[in-house]
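This is the structure I want to talk about, given as structure tokens.
Note that this complex is displayed minus one protein chain, with the remaining chains in position.
Chain naming follows the written order as A, B and C, and within any one chain the residues start at number 1.
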Amino acid sequence: MSATEMALDETELRRIVETPPLHRWLGIALTEARPGEVVIELPYREELLATPEPENGYVHGGIVATLLDLAGDFALATLVGRGIPTIDLRVDYLRPALPGRALRATGTVVRCGRRLGVADAVVVDAEDGRQLAVARGAWATG
Amino acid sequence: MSATEMALDETELRRIVETPPLHRWLGIALTEARPGEVVIELPYREELLATPEPENGYVHGGIVATLLDLAGDFALATLVGRGIPTIDLRVDYLRPALPGRALRATGTVVRCGRRLGVADAVVVDAEDGRQLAVARGAWATG
Amino acid sequence: MSATEMALDETELRRIVETPPLHRWLGIALTEARPGEVVIELPYREELLATPEPENGYVHGGIVATLLDLAGDFALATLVGRGIPTIDLRVDYLRPALPGRALRATGTVVRCGRRLGVADAVVVDAEDGRQLAVARGAWATG
Partner (left out) sequence: MSATEMALDETELRRIVETPPLHRWLGIALTEARPGEVVIELPYREELLATPEPENGYVHGGIVATLLDLAGDFALATLVGRGIPTIDLRVDYLRPALPGRALRATGTVVRCGRRLGVADAVVVDAEDGRQLAVARGAWATG
């Protein structure tokens, strides 16, 4: 993490990633941060399942969307210096997120303007690295 | 609810709405269902907040996205007869979801084809009815 | 058209709808305008086809997207007073646009803020009224 180019230091970034109530309930952890890019992880827990039976179930797409949203937001936060409101988010689900697996999300800034930022995010299975979902969104940087 | 036109009865619809682990943790409740349209509600709980301080905080956009996804999915389920995989979802956030307020989501089918369904969803503050977010998505009906 | 509530008069709206070079090449015509809503039409011409053979062809989705973009933009223009830049646009194609048919698009404002506007648009076959595509987008109102 090149602190000199980051718009906020790692302590502050970690605070906005890990302290909000939902993030704590989910157990979101910041694992990497560079200017314009972050990696976060979400541990598995059974309450995330979208299906009554765990054995042939999958993690809810809304949880995957939450992770994608956070990854894009924090990627922009490295340049803007704070968490910022999401304007819109578009998620493509590629494969189901299997029960028992942690998820890893990478957020990458596409463009960071004075009023508007665009970022991409991808969620992979943390164990085998397979892409599960991709997203792109717009955030209010102003 | 006009059971003769629904592709699944209310007991079965209620089961797929209310029994999956995430839905139970969130406390999702089915309040209305007609062929091609459902209304669901989400009670407030502090774990949903995206911000460290509840007083000037708001409910996480990922939770709002989850609710929009479910509303669209269940609207299609009334015609298809079962919950179906989300292909993609696009959410527009219009206003923050304030702490302490229940949320109400309405899902409406735009088109239900043999392979692909498109649905709209809107989330409002259950108390004052203000639109907080709208979404549109594609689901695999085949 | 209730001119007292429109942010621009019909002459000015018609100018931004009908005079830009692409709009003239396409033959875009303004048919209705109210505060927050417009209806525009696009006549058929063979150059719009996406397929080498007209008989089993269809109008290009990019042309349909153009019409949806314009409808959303002009709907916001009725409130903002001028054409505004599109931030993002998401189009769902429901049915092919058949050769020989004019297209009609309606744009409707979802929310018009000081910096950001959201609008919906729908394109129908002007002859039989069938929905061919729907869109939602964000525009910079600031």
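A few comments on the model shown:
The criterion applied here is as follows: contacts are C-beta pairs under 8 Å (C-beta built on N, C-alpha and C of every residue); 3 or more make two chains touch, one makes a residue touch a chain.
The shown structure was predicted, so the numbers you read here are calculated from the model rather than taken from an experiment.
Of the listed residues C:Leu8, C:Val39, C:Leu89 or C:Val110, the one in contact with the hidden chain in the full complex is C:Leu89. Note on the undisplayed chain: of the listed residues A:Arg24, A:Arg82 or A:Arg111, the one touching it is A:Arg111.
One chain is missing from the display, and on chain B it is touched by residues 87-88, 90, 115-116, 138, 140, 142. Although one chain is not drawn, its touching partners on chain A can still be listed: residues 90, 92, 94, 110-111, 118, 131, 134, 136, 138. In the full complex, chain C contacts the hidden chain through residues 15, 19-25, 46-52, 54, 57, 60-63, 65-67, 69-70, 83, 85-93, 96.
Here is the rule we use: only the chains that are shown with their structure count from here on.
In the Cα superposition of chain A onto chain C, the rotation angle, rounded to steps of 5, is 180 degrees. Residue numbering at the chain B/chain C interface overlaps substantially, since over half of the positions present are found in both copies.
Between the CA-based centres of chain A and chain B the separation comes to 21 Å, rounded to the whole angstrom. We define each chain's centre as the mean of its Cα atoms; on that basis chain A and chain C are separated by 34 Å. Across the assembly, chain A contributes residues 87-88, 90 that each touch 2 or more other chains.
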